[in-house]
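Notes for the one structure printed next.
Note that one protein chain is taken out, while the other chains of the complex remain in position.
When the chains are written out, they are named A, B and C in that same order, and each has its own residue count from 1.
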Amino acid sequence: MSGLPFLSIITWAPFVSAVVIMFCARHRPLLVRWTATIGTGISLLASLWVYWAYDRVSAGFQFQETFALVPSLGISYFLALDGMSALMVLLTSIIIFAGVFASWTVKQRSQEFYALLLILVTGVYGVFVSLDLFVLFLFYEIAVLPMYLLIGIWGSSGEVRPQGIFGRAMGWTGVGTKEYAAMKLTLYLLFGSAFILVGILALFVAAGSRTFSFLELQSIRFDPSLQSWVFLAFYVGFGILAAIWPLHTWSPDGHASAPTAVSMLHAGVLMKLGAYGVVRVGMGLLPEATVQWAWLVGLIGCINIVYGALSAMAQTDLKYVIAYSSVSHMGVVMLGAATLTEHGLNGSVFQMFAHGIMTGLFFALVGLVYEKAHSRAILKMGGFGTMMPGIATAFTIGGLSSLGLPATAGFVAEFLTFLGAWSSAHPWWLFPGVFGAFITSLYVLRVTRYIFWGPKSDDPHFAHLPDAQGTEWAALGILVFVLVLFGVAPGLAIGPIDTATVPLLERLAPLMSAARTR
Amino acid sequence: MGLQAYLVLSAVVFCLGLFGVITRRNTIGILLGVELMLNAVNINLVAFGRFRGDLAGLVFPVFAIAITVAEAALGLAIVILLFRVRRTVMADHLDLLRG
Amino acid sequence: MTGTLATTLAPEIGLFVLAVVVLLIGVIQRGDQKRVVGWITGIGLLGVLGSTLRLVEGGSVGDGMFVNDGLAIFAKQLLLGAGVISILGSLTLGHASFSRRSAEYHFALLASLLGMMALVSARDLLLFFVAFELMSIPLYVLTGFLKRDEATSEAALKFFLVGTVSAAFIVYGISFIYGVTGSTAIDTIPRALAEGQPLTWLGMGLMLVGLAFKIAAFPFHMWVPDVYEAATTPFVAWLAVAPKAAGFVAIIRLYVAGSSASDTWLPVIVALAGVTTVAGNLMAIPQRNIKRLLAYSGVAHIGYMLIGLAALSDSGVAMVLFYLVAYLFGNMGAFMVVEAVARSERSEGIDAYAGLAQRSPLLALAMLIFLLSLGGIPFVAGFWAKLYLFLAAAEKGLYGLVFLGAVLTVVALYYYLLVARRMYIDAPVCSDRVRVPGLLGAAIATCAAGVVGIGVYPAPWVDLVKRVASALF
Partner (left out) sequence: MMADVTALALVALLLPAVSFLILAVVVPLRRLGRPAAYVSLLCAGGALAAAALAWRGAAERSRLVWDWIPAEAGPLATIGVLVDHDSTSMLLLVALVAFLVQLYSIGYLSDELPYALGRYYTYQSLFAFSMMALVLAPNFVQLFIAWELVGLSSYLLIGFWYHKPAAARAAVKAFWTTKLGDVGLLIGIVMLWRHTGTFDLTELQAMVNSGTVAAAGLSVMTFCIYLGAVGKSAQFPLHIWLPDAMEGPTPVSALIHAATMVTAGVYLLHRTSWLFALTPEVLAIVVWIGALTALLAAVLACVQDDIKRVLAYSTVSQLGYMMAAIGAGFSAAGFFHLLTHGLFKALLFLGAGAVIHAVGSNDLSRMGGLVKRMPQTAVLFIIGSLALAGIPFFGGFLSKEDVLGTVWEGGHVVPFAILMLVAFLTAFYMFRVVFLAFFGAEALVAHAHAAAASSADHASAHGAGHGPGSHGSDGHAAGGHGIPHDPPAVMRLPLWILAVLSTMTGAYVTVSGPELFLGHLEHEPTSPAWLMPAAVAVAGAGIALAWLTYQRAVLDAERLASSMGVLRTAALAKFWMDDAFEAVYYRVFLGFSRMVGWLDRYIVDGVLNVVSEWTVVGGDKLRAMQTGRAQDYVVAVGAGLLAMLIWIGWGR
């Protein structure tokens, strides 16, 4: 069982298939797709196995693999995973596996598309399983960069352009086009990575320039004032990827412009990567600063929730609605983390997973709708439910999960977060959270009603719209199944998560009580 | 006359040269400015050598002069080359490459 | 003593002999010299490079005027390696003047190389100055090598003018230092600095200007874009790396290594690093000519290396050296691709790259790798390089500088990605492949292998540079 380097297999299987695709599957679209399926399939199976085999009793970091990379600087290829990262790896596997199916119909330059997509996924896996901060950062950048080409080449430009005086002024920056979005997303995220880098280096230096290992750094008590600013650096850096307000504006443009699988992967997994970073690296290494800055993280989380939801309501472009909903939901993740309570953190991590799946589902559906109707303008569409009942059903399920309806994963996550919020040092966080969930119900159902319900649109473009077909069902089916499964049996995920969050909180507990007495 | 005076002299010459380089429109003039600067250096070196009683101060200018000659030759060659293709030796006309 | 002399100076002697041979061939073989000179130079350089492997650290000549320490040997290998790659790229140059005056070109290049090799070993200001000029003067010649071209000669003149003025600054500075210390030995400088004579400071400042010109730090960089744009690309590829490497070694020797008063240079280097990084990156943004773009980005890279130098520590120096290696492969590779595309498209505009990925996927991939390396992206050399630099600066506590550099990396990626956009996103104008001559392809492949190799497994290189640098402190 422990003989195989599972984490390396998970991480590198997509990369290997990307290389195979690049060099061996030239101009053979079907082979490209099957190679991608096999590569991601291997990862999926391995991550399922790892998730299952993870020993919840002994907890801690398991499946460790170490290989000294640059010994003189204490850099090593150190992979391991705990309950939280196991879940994130599983999420990634699910999303990318579904994503491969969801983009089955990509015709233009499919070879490059799949290769880039798979390289991207390697980066994502790498971040989740790396315990060496340096290698983590390395994978982080890998996870960001292919996005530029993926969006730039296979993306779509929005129909809704900025208007008004400001809009005209901004028009020539290319707002709304895929090129603009791709550049903005990439640069913004790399901008964030600059903060992360500085933070990591600061810790490395403060720890005596010996090691980048998470575990070793964890055992060091850093100077509180150093912690304070390093935490902020991590928070801003990773937070940009988690779309914290007001650094979120890359996300709507980027997600709206990206092709289906990329939106799925990006909103579904990459944004989690940011939140994961804040929790794992920020909170894991800097306990004093965590307690010190929790108020900020939570406050911005609250802003995210409400602001994102209100913005989503104002959108008339379907993809923008979903994209802003991600901004809102990531607020829940950050809020949960900021509560510094067991349930809040569990909810936060669970929300990462739940939102990953639901937003993956959403983007898959939006992609399907767009592919068939060639429109993203909500107000133009109407009555699609009669023509594409399957898509409508899946969309509704995704929407319900998004608004936190029980029996979908979204509920458990939000519920736990709310519990955490109310028992945290800032109980009022509960209210924006709950209110945000209510606004979510407004815009989600509004969109559903406009697009799928009501009489059929008179527009001749929408006369014959087929329902999802073949492989598309596979993508939708997987996601809906997971969404409901984890909603009905949240223990599947909470168990492992708990093994990761409880030790984290144990480190924080004395500090928090100290802060309270002060 | 002390060392100071030589140093001042060389500084003045150096600055004159630099001034020439900056202000002359004709490239030949600019080249002359450069020569002036390099010669100011030689004054310096020799003065230091003399006052310190050190031989290196006298050897150095020999090398410097040799190199200066090479540079001057090359500079003039370039100017001639330029005149052939561009029909001008005015420095401010030479802004094909910019930005 | 002769034995030591021969072994210590083996590469220089070899290079000198090679240069003479090349010159003689040029004299003897009138008319079309074809590529034979190039081949001889290339193979000869490889031989010289091989001879450096046998150099003994610490070997010295002429009462310590010329010392082969680890740094010098490392730098020599770097310079020679860059020379080989450049020759590989220029072998297939199609200009008529290259066929006719091949010996001239290669002789100048070898002479300059000789100057650089002497410079990195120089421990005496006189040798230093002579080597510096030996390095510089052939570069002016090489810049203006395509005599018929309007831009070329203009660039040569500018390079020459600014160069000689800088040289004048250097030698003026040397004169002051000599005046204060009464000696031309570099070892005496720290003591003089410690004494706090204002003339020493003036002298060192003047020299720093000259060196800053050579490495092209802002605001002494202005010759760079013009020269890069006008000169032949394989030469530029080398010009962008070798003299700068030599210049850095000189700066390390004079201002950083082992100098007790070195911390006093901190504000200067920090300021230089800051403005150079900012200006280089910003000015690269609006460029439409790929060579100019690379020129400005090169300026920015110099800024990054100065960030590493600003650490004024062994790890800082080590990381600068590492950066130089990464920069060598990344930058030369990029210029080689530029050469390939320019030869096929007859354009050095960024627009010429439209749809390259669909026409020549491998070439586009290579360019992408080089650009990403320059941009500091993982799994290619530039990433580690940039990271190590920041690490060194962070150890010194220069977080402001690190942060500035890290943020400006984003700006840099903006213009690199603009090129990537042309190659990958935009539609191609025509669909035929870009034809890459075999040797040029080999040069590109070498660089790509270097970039990826270091990117994937940097440990041996890190160990090497750390060993080299630690000996200096």
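What we mean here is this: contacts are C-beta pairs under 8 Å (C-beta built on N, C-alpha and C of every residue); 3 or more make two chains touch, one makes a residue touch a chain.
Not measured: the values here are computed from a predicted model.
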Relative to the complete complex, which of the depicted chains are touched by the chain excluded from display? A, B, C
Considering the complete complex, identify which of A:S225, A:T386 or A:Q469 is in touch with the unshown chain. A:T386
Contact residue for the chain not shown (choose from A:A407, A:A474 or A:L511): A:A407
Contact partner of the left-out chain, one of C:P286, C:G397 or C:P460: C:P286
Hey, which of B:L7, B:L74 or B:A91 is the one touching the hidden chain? B:A91
Sites on chain A contacted by the missing partner chain, in the whole complex: 162, 164, 166-167, 170, 173, 175, 184, 187-188, 245-246, 249, 252-253, 307, 310-311, 313-315, 342-343, 346, 383, 385-386, 389, 400, 403, 405-407, 411-412, 415-416, 418-419, 422-423, 427, 430-431, 434-435, 437-439, 441-442, 445-446, 449, 452-456, 490-491, 494-495, 498, 502
Since one chain isn't shown, list which residues of chain B touch it in the complete complex. 18, 21-23, 30, 91-92, 94-99
Residues belonging to chain C that touch the chain removed from view: 157-158, 161-162, 165-166, 169, 201-202, 205-206, 208-209, 212-213, 218-220, 222-223, 225-226, 264, 267-268, 271-272, 279, 281-287, 411
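Note that only the chains that are shown with their structure count from here on.
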Give the chain pair that accounts for the most C-beta pairs in contact. B-C
Report the inter-chain centroid distance for chain A and chain B in whole angstrom, where each centroid is the mean of the CA atoms. 64
Where chain B and chain C are represented by their mean Cα positions, the distance between them in whole Å: 26
How far is the middle of chain A from the middle of chain C, if each middle is the mean of its Cα atoms, in Å? 42
On chain A, where are the residues touching two or more other chains? none
Per the touch rule above, chain C residues touching chain B in the complex are 126, 129-130, 133, 137, 140-141, 144, 147-151, 153-158, 160-161, 164-165, 167-168, 171-172, 174-176, 178-179, 182-184, 225-226, 229-230, 286, 292
So in the complex, the part of chain A that touches chain C is made up of which residues? 68-73, 109, 112, 134, 137-139, 141-142, 145, 148-149, 152-153, 179, 182-183, 186-187, 190-191, 193-195, 197-198, 201-202, 204-205, 209
Going by the contact rule set out above, which residues of chain B touch chain C in the complex? 3, 7, 10, 14, 17-18, 21, 27, 30, 34, 37-38, 40-41, 44-45, 47-49, 52, 54, 56-57, 59-60, 63-64, 67, 70-71, 74-75, 78-79, 81-82, 84-86, 94, 96-99
